[in-house]
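First, the structure itself, so that you have it in front of you.
Removed from the display is one protein chain of the complex; every other protein chain stays in position.
For reference, chains read A, B and C in written order, and residue numbers begin at 1 within each chain.
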Amino acid sequence: MSDVAPKAPVTEDPLVEATLLEGRYSNDQIGQSLLRPVLGPPGWGWWALVGVCSALVVLLVVAICVTLFVGVGTWGNNIPVAWAFGIINFVWWIGIGHAGTLISAILLLFGEKWRSSVNRMAEAMTLFAVACAGLFPLLHLGRPWKFYYLVPYPSSLRMWPQFRSPLTWDIVAILTYLTVSTLFWYMGLLPDLATARDTAKETWKRRAWGLLSLGWRGSARHWRNWRTGYLLMAGLATPLVVSVHTIVSFDFAVAQLPGWHTTIFPPYFVAGAIFSGLAMVMTLLLPARRVLRLHHVITEAHLDVLARLLLVAGLFVAYGYIQEHFFGWYGGDPYEMHAMSILRTGPYAPAFWTVFTCNVLVPQLFWSRRLRTSPAVLWGAALLVNVGMWLERFVIVVSPLSEDFLPSSWRHYAPTWVDLSLLSGTVGLFGLGFLLFLKLLPPVPISEVKQLQDELESSERFAREVVAEARAPGGGA
Amino acid sequence: MSRWLLGEFRTSQQLLEAARGLRARGFTRMDALTPFPVEGIDEVLSLPPSRLPLLGLVAGVGGAGGAYLVQWFTQAVDWPLDVGGRPLHSGPAFIPIVFESAVLSAAGALFLGVLVACGLPRVTHPFFDLEDFRSASIDGFWLAVTVVDDAGRDAADAALRALGAAQVSLVDEARR
Amino acid sequence: MGLFPPGTDEVLRGGLALLAGVPVLGVVVLMLLARSPLGTATFEPVEQPVQFDHRHHSGDEGIGCRYCHEGAWEGAYAGVPPTSRCMGCHAQVWNESPRLAPVRESYFQDRPIPWNRVHRLPHFVFFNHAIHVHKGVGCVSCHGRVDQMALVEKVAPLTMGWCLECHRDPTPHLRPPERVADMTWRPPVDALETGRRVRQALHVAPRTECNTCHR
Partner (left out) sequence: MPPLKERFPLPVLRSASPPAWRSLESRRRQEAPGPEEEFPPGASRPPEGLSRRALLELAAFGAAASTAGCFRQPPEKVMPYSRQPPEVTPGVPLHYATGLTLEGHVRGLVVRSHEGRPTKVEGNVAHPESLGAAGLQEQASLVGLYDPHRAKLVRHRGQPSSREALFARLLQLAARKDAGEGLRLLVDPTGSPLWAHTWGRILERFPRAKVVPFCAADTGASLEGARIAYGRPLTTLPRFDTARAVLSLDDDFLSTLPGSLRAAREFSASRALPDMSRLWVVESHLSVTGAFGDHRLRARPTRVPHVARHIGAEVGRRLKRSDLATLADGAMSTTESERRWIAAVAADLVARKDQALVVVGARQPAAVHALAHLLNDALGGHVAKVAPTLTPAPDPGALPALVEELRGGGVDTLLITAWNPVYRAPADVPLALAMGRVEDSVYCTLHEDETSIACTWSVPSTHAYEHWEDGRASDGTATILQPLIAPWLEEVVAPLEVAAAFSGALAETSYQRLRALWREHDGGGGRAWEGWLAEGVIPGTRLPEVAARVDAPAVLAAVRALPPASDSGLEVQFILDARVQDGRFGANPWLQELPDPITKLTWDNAALVSPATAARLGLARGARVRLAARDGAVEAPVLVLPGQADDTVTLPLGYGRASGGPVAEDVGFDANELRFQDAPWVLPGVSLTLLEGHHDFALTQEHWRMEERPLALQTSRETFEAHARTLLEGLQAPREHLYPPVPHPVTPPHRWGMAIDLNRCTGCSACVAACQAENSIPSVGKEQVRKGREMHWLRIDRYFLGDEDDPGVITQPVMCVHCEYAPCEYVCPVAATVHSDEGLNQMVYNRCIGTRYCSNNCPYKVRRFNYLDYTGKNPLARMLRNPDVSVRSRGVMEKCTYCVQRIEAARIRARVELREIRPGDVDTACAQTCPTRAITFGDLDARDSAVARLHGDPRHYALLNHLGTRPRTVHLLRLKNPSEALS
């Protein structure tokens, strides 16, 4: 529970909606409690984690240098498995990146109130995940320094990019997604940056926040335009989420490789992305909630609803798995059938069955309400889903490539230390980014929580009035 | 050089009531400054409807059209290359980029539009000279009344205090 | 007094505009640079180990291009003539000039003269002189008025876009094959009409397939 004393204690009053905000606080208290990690000194735990993540980032830098200066041949890729860890990591990270926008934008559109406690962290996570994802398309190129060939500019070669390629779509989609989520995130941050500016004591901090908040005053005109703009961007971001992972799935579905060339991929990828993103949100949110003592704003109700979402997304993903194999079998194409059968029984079958366990069986725990609200179980499940979703991409990318049309070319794949370093290095980069975010920016949107409380209070007030009127003699019936 | 009289209220309800009161007393050039958006204040202040949706639409359509044009021109007109026997003008294949470009340009335009419409960045607004105004982003609900002359100032001061302002301060842009 | 001194806004807005503008401007500048003489290394006379003056040989003496660069009519490379070609005349003429010492040294010691390359294509471009001169593309069209250059310089950018311009529409650049090496030839009437006639006579059909130049 939070150590901030609520101005009104948690009551037994059934009319007080306790679930989304435990206790009622003064607006100042809310700001103080949510800005505490930003304004106070970091603890040893934070430093320790930063140390671990930095070490991983150093490893990442080393691996990137080796990749750039020796060549992508330091990876385990071969012919036929010309795509492997690079693309797997890319799809995994970009999938994780989807939860932020989902929670932020879609829930905003639906007017879900529970969104406001978790959206900031989810969005931050999105940014770092997309940034990590963005590294890979560049690094996996044979000649990364020629990336500008992808840009449609009038060159002295008179050459243009080739717009029928899903990779061209992909580049545009990622850049769009990165840009839009950054703008969306920054826009959401503006009022909180102003709060931080006004709460901080040291002048240099106030100036720094002052610059970042761009002079936000919270005027009625500001709020009006901000809310319109924010809502519209949410409206744009929602189909964007769907489109980005659809396009990522096109990288595979548009190819004619058995095991890739299937129409189930777009919805299946989107569901998988949301699934993995939710899992990663939970992976980060639960420890943050505990360490930063955010129980008053991230309540059991939040955990419950996140777990339900995870279950739903998991069911979608399970449907995707079943359909994929059903299509393979029902289509009757021997190449397709082979691609599906080696998933289940081939060299990568252990990975496939781990995927099945983590992504299909584990979420079934959350039919139980008790488990849905247990942070430990949730966290464990979320970790397993993260692993499962990574392996799912591994299986999707590597297995069809290693055994395709001509058996003469079949060959299997093994990663190298550079591959493993890049994966763990981006985990470190992601962690470092998130840790810095926790230290530098308010992890929960302050103004939104205040507004939420204001709304809750007014509805409670209204309810009290109604009750009072009903109870008053002569009132009611 | 503008001058404003700023009054601070403790709750959003008080702010709303005060704004209505001021309006009833004939003050029209007002602004509310609050830590979170207060429902109903827009009507009281009679803010015009935002034109951001239109901006978003225009930018989105423009982005989409531009993207299609670029793709059509580069693939089918400027250098028609035989790519896998596919038609030069491969409409369906151009859709993903058209969509992404629409979202990108609409979102970008909206972001800039919000900043422009809010008059941001503006870190040196005179209100910030007022130390107590810091509460506007924490727990204070402020009303700013634009005053022209000293008479107006006194009238607004009286009205704000009468409507329950916890404190009233004058901000004069000229006196900086 | 607020957090920031007056004028901060202007600086901030200017800064933000610059932040957005510099990359765009940078790209534009790079693109312009790539097309400028600085980027394409044109109009820069190249120093040579021997002070060979084309103005004298080609201009005053009227020695045809083909006398030394006969390879252009036979194969891919126009080639630089062997030292023995120089000595064909300079065994008798100017045979004691100190300026020609490197030439004599080359000839008698049988060591090549290390000329500095003026026209250089990337290694992945396969340009063939023979097909161009046999299809009525004049030396001067690409190399400029070499007969007026003390030191040879590149006059054409030799970018892919520049090549394509002519490959897509060669007609205005064609001349009768016997005039290919003529530095001063002008189309008698209309360049287009001449070009059309040459094109028909020589079956000029330039290709723009990738493999035409990249193999």
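In this section, a residue touches a chain if its C-beta (ideal position, glycine included) is under 8 Å from a C-beta of that chain, and two chains touch if they have at least 3 such contacts.
Since this is a predicted model, take the numbers as computed values, not measurements.
Seen in the complete assembly, the chain not on display touches A, B, C.
Per the touch definition above, the residue from A:83, A:186, A:319 or A:353 contacting the chain not shown is A:83.
Across B:24, B:54, B:69 or B:88, the residue that sits in touch with the chain not pictured is B:88.
Although one chain is not drawn, its touching partners on subunit B can still be listed: residues 81-88, 93.
If you put the missing chain back, the residues of subunit A touching it would be 65-66, 69-83, 140-144, 146-147, 149-150, 159-162, 164-168, 171, 251, 254-257, 334-335, 338, 401, 403-411. Within the entire complex, the positions of subunit C that touch the omitted partner chain are 33-34, 38-39, 41, 71, 74-77, 79-84, 106-107, 109-117, 120, 122-124, 126, 128, 130-131, 134-135, 202-203, 205, 209-212, 214-215.
Basically, only the chains that are shown with their structure count from here on.
Our note on geometry: subunit A versus subunit C, Cα centroid distance of 55 Å, whole angstroms. With centres set at the average Cα position, the gap from subunit A to subunit B is 28 Å. Within subunit B, residues 121-125, 128 each touch two or more of the remaining chains. The set of subunit C residues touching two or more other chains comprises 3-4, 9, 12. Subunit C contributes residues 1-9, 12-13, 16 to its touches with subunit B in the complex.
Of all residues in subunit B, those touching subunit C in their complex are 121-126, 128-129, 176. Against subunit A, the residues of subunit C that register as touching in their complex are 3-4, 9, 12, 27, 31, 34-35, 157, 159-162, 164.
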